[in-house]
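In this view, the complex is presented without one of its protein chains, the others remaining in place.
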Amino acid sequence: MHLQILQVYFSDMALCVAVVSKENAPKYVTSLNPEDELQIQYEIHSSIDFVEEKLKTGKKDMRDLYLGLLYSTEDHKIYGYVTNTKVKFFVVIDSSNLLLRDNEIRFMFRKLHTAYTDLMCNPFYIPGDYITSENFNKVARGILTGNS
Amino acid sequence: MSRQNTRLDVKKVNSELFTLTYGAIVSQLMKDYENVEDVNKQLDRMGYNIGVRMVEDFLARTNAGRCYDLRETADKIQYAFKMYLGITPALTNWSAAGDEFSLTFDTNPLTEFVELPDNYQNLKYSNILCGALRGSCEMVQMDVSCWFVQDQLKGDLATELRIKFNKRLEDAIPAGED
(Lines give C-alpha, C1' and ligand atoms only; values in the text may rest on other atoms or scores of the structure.)
Protein backbone atom coordinates (compact mmCIF):
# COMPACT_ATOMS: atom_id res chain seq x y z
CA MET A 1 0.00 0.00 0.00
CA HIS A 2 2.75 2.33 1.02
CA LEU A 3 4.60 1.54 -2.20
CA GLN A 4 1.59 2.46 -4.23
CA ILE A 5 1.49 5.96 -2.80
CA LEU A 6 5.14 6.43 -3.55
CA GLN A 7 4.47 5.54 -7.14
CA VAL A 8 2.33 8.63 -7.46
CA TYR A 9 5.35 10.73 -6.63
CA PHE A 10 7.42 8.81 -9.12
CA SER A 11 5.31 9.99 -11.99
CA ASP A 12 4.40 13.43 -10.71
CA MET A 13 7.31 15.81 -10.88
CA ALA A 14 6.12 19.14 -9.53
CA LEU A 15 2.88 20.35 -7.99
CA CYS A 16 2.85 23.83 -9.37
CA VAL A 17 4.71 26.10 -11.79
CA ALA A 18 4.29 29.87 -11.70
CA VAL A 19 5.66 32.97 -13.39
CA VAL A 20 5.65 36.36 -11.69
CA SER A 21 6.55 39.54 -13.56
CA LYS A 22 9.30 41.97 -12.61
CA GLU A 23 6.57 44.11 -11.05
CA ASN A 24 5.55 41.06 -8.97
CA ALA A 25 2.28 40.50 -10.81
CA PRO A 26 1.27 36.89 -11.48
CA LYS A 27 1.61 36.09 -15.18
CA TYR A 28 1.09 32.37 -15.27
CA VAL A 29 0.22 29.54 -12.92
CA THR A 30 -0.54 25.90 -13.46
CA SER A 31 -1.09 23.24 -10.81
CA LEU A 32 -1.38 19.51 -10.75
CA ASN A 33 -4.23 19.44 -8.25
CA PRO A 34 -6.70 22.28 -8.60
CA GLU A 35 -7.78 21.76 -4.98
CA ASP A 36 -4.44 22.94 -3.51
CA GLU A 37 -3.99 25.71 -6.03
CA LEU A 38 -5.18 28.48 -3.74
CA GLN A 39 -2.98 27.39 -0.85
CA ILE A 40 0.07 27.05 -3.11
CA GLN A 41 -0.51 30.40 -4.73
CA TYR A 42 -0.62 31.93 -1.30
CA GLU A 43 2.69 30.30 -0.44
CA ILE A 44 4.25 31.49 -3.68
CA HIS A 45 3.04 34.97 -2.98
CA SER A 46 4.69 34.86 0.44
CA SER A 47 7.96 33.62 -1.01
CA ILE A 48 8.28 36.62 -3.35
CA ASP A 49 9.65 38.47 -0.35
CA PHE A 50 12.26 35.77 0.12
CA VAL A 51 13.33 36.27 -3.47
CA GLU A 52 13.75 40.02 -3.02
CA GLU A 53 15.63 39.33 0.17
CA LYS A 54 17.96 36.84 -1.45
CA LEU A 55 18.71 39.18 -4.33
CA LYS A 56 19.42 42.11 -2.05
CA THR A 57 21.48 40.48 0.64
CA GLY A 58 23.03 37.84 -1.57
CA LYS A 59 26.76 37.86 -1.82
CA LYS A 60 28.14 40.09 -4.51
CA ASP A 61 29.36 37.10 -6.42
CA MET A 62 25.92 35.51 -6.46
CA ARG A 63 25.67 35.24 -10.20
CA ASP A 64 23.49 32.17 -10.47
CA LEU A 65 19.97 32.76 -11.80
CA TYR A 66 18.77 29.75 -9.81
CA LEU A 67 18.06 30.71 -6.22
CA GLY A 68 17.42 27.25 -4.78
CA LEU A 69 14.97 26.45 -2.03
CA LEU A 70 13.15 29.57 -0.88
CA TYR A 71 10.63 28.31 1.58
CA SER A 72 9.22 25.08 2.86
CA THR A 73 6.09 24.10 4.72
CA GLU A 74 4.99 20.75 6.00
CA ASP A 75 3.49 19.94 2.62
CA HIS A 76 5.41 21.96 0.08
CA LYS A 77 8.88 23.06 -0.95
CA ILE A 78 9.10 26.21 -3.02
CA TYR A 79 12.06 26.80 -5.31
CA GLY A 80 12.87 30.04 -7.09
CA TYR A 81 14.70 31.32 -10.15
CA VAL A 82 15.07 34.93 -11.27
CA THR A 83 16.10 35.99 -14.77
CA ASN A 84 18.46 38.86 -15.45
CA THR A 85 15.36 40.84 -16.32
CA LYS A 86 13.86 40.19 -12.84
CA VAL A 87 11.16 37.80 -13.96
CA LYS A 88 10.55 35.19 -11.28
CA PHE A 89 9.84 31.53 -11.81
CA PHE A 90 8.57 29.25 -9.05
CA VAL A 91 8.40 25.48 -8.89
CA VAL A 92 6.57 23.85 -5.98
CA ILE A 93 7.12 20.22 -5.09
CA ASP A 94 5.65 17.94 -2.50
CA SER A 95 7.74 17.97 0.66
CA SER A 96 7.66 14.18 0.81
CA ASN A 97 9.10 13.88 -2.69
CA LEU A 98 12.67 12.88 -2.02
CA LEU A 99 13.46 11.91 -5.56
CA LEU A 100 13.91 15.37 -6.94
CA ARG A 101 17.42 16.65 -6.37
CA ASP A 102 18.76 20.11 -6.90
CA ASN A 103 19.94 19.21 -10.39
CA GLU A 104 16.50 18.09 -11.50
CA ILE A 105 14.95 21.28 -10.19
CA ARG A 106 17.57 23.36 -11.98
CA PHE A 107 16.78 21.50 -15.16
CA MET A 108 13.07 22.31 -14.78
CA PHE A 109 13.88 26.00 -14.47
CA ARG A 110 16.14 25.92 -17.52
CA LYS A 111 13.34 24.44 -19.57
CA LEU A 112 10.92 27.01 -18.26
CA HIS A 113 13.33 29.82 -18.96
CA THR A 114 13.90 28.66 -22.54
CA ALA A 115 10.16 28.44 -23.15
CA TYR A 116 9.75 31.90 -21.63
CA THR A 117 12.37 33.54 -23.84
CA ASP A 118 10.82 31.89 -26.91
CA LEU A 119 7.48 33.35 -25.88
CA MET A 120 8.99 36.83 -25.44
CA CYS A 121 10.24 36.62 -29.03
CA ASN A 122 6.81 35.83 -30.44
CA PRO A 123 5.93 39.09 -32.22
CA PHE A 124 2.25 38.66 -31.39
CA TYR A 125 2.84 38.31 -27.67
CA ILE A 126 2.73 41.68 -25.97
CA PRO A 127 5.18 41.75 -23.07
CA GLY A 128 3.27 42.12 -19.82
CA ASP A 129 0.20 40.22 -20.98
CA TYR A 130 -0.95 37.19 -19.05
CA ILE A 131 0.63 34.10 -20.60
CA THR A 132 -1.83 32.04 -22.63
CA SER A 133 0.63 30.58 -25.14
CA GLU A 134 0.06 26.94 -26.00
CA ASN A 135 3.75 26.25 -26.44
CA PHE A 136 4.58 27.67 -23.04
CA ASN A 137 1.73 25.82 -21.43
CA LYS A 138 2.93 22.55 -22.94
CA VAL A 139 6.36 22.97 -21.37
CA ALA A 140 4.96 23.97 -17.98
CA ARG A 141 2.50 21.07 -17.95
CA GLY A 142 5.36 18.78 -18.92
CA ILE A 143 7.18 19.82 -15.77
CA LEU A 144 4.16 18.91 -13.67
CA THR A 145 3.67 15.52 -15.20
CA GLY A 146 7.30 14.66 -15.84
CA ASN A 147 6.48 14.03 -19.47
CA SER A 148 8.58 16.80 -20.87
CA MET B 1 35.63 44.34 -13.70
CA SER B 2 36.14 40.74 -14.67
CA ARG B 3 33.24 38.75 -15.91
CA GLN B 4 33.24 35.36 -17.47
CA ASN B 5 30.82 34.04 -20.04
CA THR B 6 29.84 37.41 -21.43
CA ARG B 7 30.89 36.32 -24.91
CA LEU B 8 27.92 36.53 -27.18
CA ASP B 9 27.37 34.21 -30.08
CA VAL B 10 27.51 36.85 -32.83
CA LYS B 11 25.88 34.79 -35.54
CA LYS B 12 23.04 33.63 -33.33
CA VAL B 13 22.31 37.04 -31.84
CA ASN B 14 22.22 38.66 -35.26
CA SER B 15 19.96 36.06 -36.76
CA GLU B 16 17.64 36.45 -33.77
CA LEU B 17 17.66 40.21 -34.17
CA PHE B 18 16.74 39.77 -37.81
CA THR B 19 13.88 37.43 -36.88
CA LEU B 20 12.65 39.83 -34.19
CA THR B 21 12.87 42.85 -36.46
CA TYR B 22 10.87 41.11 -39.14
CA GLY B 23 8.32 40.07 -36.52
CA ALA B 24 8.09 43.64 -35.28
CA ILE B 25 7.29 45.03 -38.73
CA VAL B 26 4.71 42.31 -39.42
CA SER B 27 2.95 43.05 -36.17
CA GLN B 28 3.15 46.79 -36.93
CA LEU B 29 1.53 46.19 -40.33
CA MET B 30 -1.25 44.24 -38.64
CA LYS B 31 -1.92 47.38 -36.62
CA ASP B 32 -1.68 49.70 -39.61
CA TYR B 33 -4.02 47.87 -41.97
CA GLU B 34 -7.54 46.75 -41.32
CA ASN B 35 -7.48 44.17 -44.06
CA VAL B 36 -5.06 41.23 -43.79
CA GLU B 37 -4.81 41.08 -47.58
CA ASP B 38 -3.26 44.55 -47.51
CA VAL B 39 -0.67 43.34 -45.02
CA ASN B 40 0.18 40.43 -47.31
CA LYS B 41 0.52 42.87 -50.21
CA GLN B 42 2.72 45.24 -48.24
CA LEU B 43 5.02 42.38 -47.17
CA ASP B 44 5.26 41.29 -50.78
CA ARG B 45 6.09 44.86 -51.83
CA MET B 46 8.86 45.15 -49.23
CA GLY B 47 10.23 41.84 -50.38
CA TYR B 48 10.14 42.98 -53.97
CA ASN B 49 12.19 46.08 -53.15
CA ILE B 50 14.71 43.97 -51.27
CA GLY B 51 14.90 41.39 -54.04
CA VAL B 52 15.54 44.02 -56.68
CA ARG B 53 18.52 45.32 -54.72
CA MET B 54 19.76 41.98 -53.49
CA VAL B 55 20.48 40.59 -56.94
CA GLU B 56 23.48 42.88 -57.35
CA ASP B 57 24.93 41.68 -54.09
CA PHE B 58 24.26 38.06 -54.97
CA LEU B 59 25.87 38.32 -58.40
CA ALA B 60 28.88 40.09 -56.94
CA ARG B 61 29.37 37.42 -54.28
CA THR B 62 28.89 34.39 -56.47
CA ASN B 63 30.17 35.54 -59.87
CA ALA B 64 27.09 33.81 -61.14
CA GLY B 65 26.61 33.75 -64.88
CA ARG B 66 23.45 33.72 -66.89
CA CYS B 67 20.93 30.97 -66.23
CA TYR B 68 19.77 29.08 -69.29
CA ASP B 69 16.86 27.26 -67.78
CA LEU B 70 14.68 27.27 -64.70
CA ARG B 71 16.60 24.36 -63.15
CA GLU B 72 19.74 26.44 -63.07
CA THR B 73 17.80 29.35 -61.64
CA ALA B 74 16.34 27.06 -58.99
CA ASP B 75 19.84 26.00 -57.92
CA LYS B 76 20.85 29.66 -57.60
CA ILE B 77 17.76 30.44 -55.55
CA GLN B 78 18.52 27.53 -53.27
CA TYR B 79 22.07 28.80 -52.85
CA ALA B 80 20.82 32.33 -52.13
CA PHE B 81 18.63 31.01 -49.31
CA LYS B 82 21.67 29.35 -47.83
CA MET B 83 23.77 32.51 -48.08
CA TYR B 84 21.27 35.04 -46.81
CA LEU B 85 19.10 33.04 -44.43
CA GLY B 86 21.28 30.08 -43.55
CA ILE B 87 18.78 27.47 -44.66
CA THR B 88 18.80 25.09 -47.61
CA PRO B 89 15.31 24.45 -48.92
CA ALA B 90 14.74 21.30 -50.95
CA LEU B 91 13.83 21.71 -54.62
CA THR B 92 10.76 19.59 -55.12
CA ASN B 93 7.60 18.96 -57.10
CA TRP B 94 8.81 19.98 -60.55
CA SER B 95 6.00 20.27 -63.04
CA ALA B 96 6.17 18.03 -66.11
CA ALA B 97 6.82 21.02 -68.30
CA GLY B 98 9.67 22.13 -66.06
CA ASP B 99 8.22 25.60 -65.60
CA GLU B 100 7.16 25.26 -61.97
CA PHE B 101 8.80 23.94 -58.81
CA SER B 102 8.63 24.20 -55.05
CA LEU B 103 11.05 25.22 -52.35
CA THR B 104 10.33 23.09 -49.31
CA PHE B 105 11.60 24.21 -45.91
CA ASP B 106 11.68 22.18 -42.75
CA THR B 107 12.69 25.26 -40.78
CA ASN B 108 12.02 28.91 -41.50
CA PRO B 109 14.08 31.45 -39.58
CA LEU B 110 11.41 34.10 -40.08
CA THR B 111 8.85 32.12 -38.11
CA GLU B 112 11.16 30.67 -35.46
CA PHE B 113 9.27 32.11 -32.47
CA VAL B 114 5.90 32.87 -34.01
CA GLU B 115 2.65 31.56 -32.63
CA LEU B 116 -0.07 32.78 -34.94
CA PRO B 117 -3.19 34.03 -33.13
CA ASP B 118 -6.37 32.21 -34.21
CA ASN B 119 -7.78 35.28 -35.92
CA TYR B 120 -4.65 35.73 -38.08
CA GLN B 121 -5.12 32.63 -40.19
CA ASN B 122 -5.21 34.63 -43.42
CA LEU B 123 -1.91 36.34 -42.73
CA LYS B 124 0.87 35.17 -45.04
CA TYR B 125 3.52 35.75 -42.43
CA SER B 126 6.52 35.04 -44.65
CA ASN B 127 5.13 36.72 -47.75
CA ILE B 128 8.23 38.91 -47.95
CA LEU B 129 10.00 35.87 -49.41
CA CYS B 130 7.57 35.76 -52.36
CA GLY B 131 8.20 39.41 -53.10
CA ALA B 132 11.96 38.99 -52.80
CA LEU B 133 11.98 36.10 -55.28
CA ARG B 134 9.76 37.95 -57.72
CA GLY B 135 11.90 41.10 -57.47
CA SER B 136 15.22 39.37 -57.88
CA CYS B 137 14.05 37.20 -60.78
CA GLU B 138 12.71 40.27 -62.52
CA MET B 139 16.18 41.81 -62.39
CA VAL B 140 17.52 38.89 -64.37
CA GLN B 141 14.72 39.21 -66.92
CA MET B 142 12.45 36.53 -65.57
CA ASP B 143 8.82 37.05 -64.81
CA VAL B 144 7.80 34.59 -62.09
CA SER B 145 4.87 34.12 -59.71
CA CYS B 146 5.38 32.88 -56.15
CA TRP B 147 2.98 31.74 -53.50
CA PHE B 148 2.84 29.60 -50.37
CA VAL B 149 1.26 26.18 -50.81
CA GLN B 150 1.84 24.96 -47.24
CA ASP B 151 2.95 26.69 -44.08
CA GLN B 152 4.12 25.13 -40.83
CA LEU B 153 2.75 28.16 -39.01
CA LYS B 154 -0.70 27.00 -40.00
CA GLY B 155 -0.15 23.46 -38.89
CA ASP B 156 1.17 21.99 -42.16
CA LEU B 157 4.05 19.51 -41.94
CA ALA B 158 6.36 21.60 -44.08
CA THR B 159 6.54 25.06 -45.53
CA GLU B 160 6.31 25.01 -49.30
CA LEU B 161 6.85 27.94 -51.59
CA ARG B 162 5.76 27.47 -55.21
CA ILE B 163 7.50 29.27 -58.06
CA LYS B 164 6.08 29.48 -61.55
CA PHE B 165 7.99 30.80 -64.53
CA ASN B 166 5.74 33.00 -66.66
CA LYS B 167 7.90 34.53 -69.34
CA ARG B 168 11.29 35.94 -70.14
CA LEU B 169 11.29 39.73 -70.02
CA GLU B 170 12.67 41.31 -73.17
CA ASP B 171 13.08 44.75 -71.76
CA ALA B 172 16.33 44.89 -69.81
CA ILE B 173 15.22 48.01 -67.97
CA PRO B 174 13.53 47.02 -64.72
CA ALA B 175 10.04 48.18 -64.00
CA GLY B 176 11.35 49.78 -60.84
CA GLU B 177 9.82 49.99 -57.42
CA ASP B 178 6.08 49.84 -57.33
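Just so it is clear, A and B label the chains in written order, and each chain counts residues from 1 on its own.
Going forward, a residue touches a chain if its C-beta (ideal position, glycine included) is under 8 Å from a C-beta of that chain, and two chains touch if they have at least 3 such contacts.
As a working rule, contacts and distances are computed from a predicted model.
The chain absent from the displayed complex carries the UniProt protein name "ACYPI001799 protein", chosen from "ACYPI001799 protein", "Small ribosomal subunit protein bS16m", "Protein phosphatase 1H" or "Centromere protein I".
Checked against the full complex, the candidates B:N14, B:N93, B:Q121 or B:N166 give a single residue touching the omitted chain, namely B:N14.
Screening B:V36, B:C67, B:L85 or B:L116 against the full complex identifies B:L85 as the residue touching the chain left out. Taking the whole complex into account, chain B touches the unshown chain at residues 1, 3-8, 10-11, 13-18, 20-22, 24-25, 28, 42, 46, 49-50, 53-54, 57, 61, 83-86. By the touch definition given at the top, chain A reaches the unshown chain through residues 22, 60, 62-65, 82-86, 113-114, 116-117, 120-121, 127.
The criterion applied here is as follows: only the chains that are shown with their structure count from here on.
A separation of 39 Å divides the Cα centre of chain A from that of chain B. Within the complex formed with chain B, the chain A residues making contact are 118-119, 121-125, 133-135. Those residues of chain B whose C-beta lies close enough to touch chain A in the complex are 16, 19-20, 23-24, 26-27, 112-117, 120.
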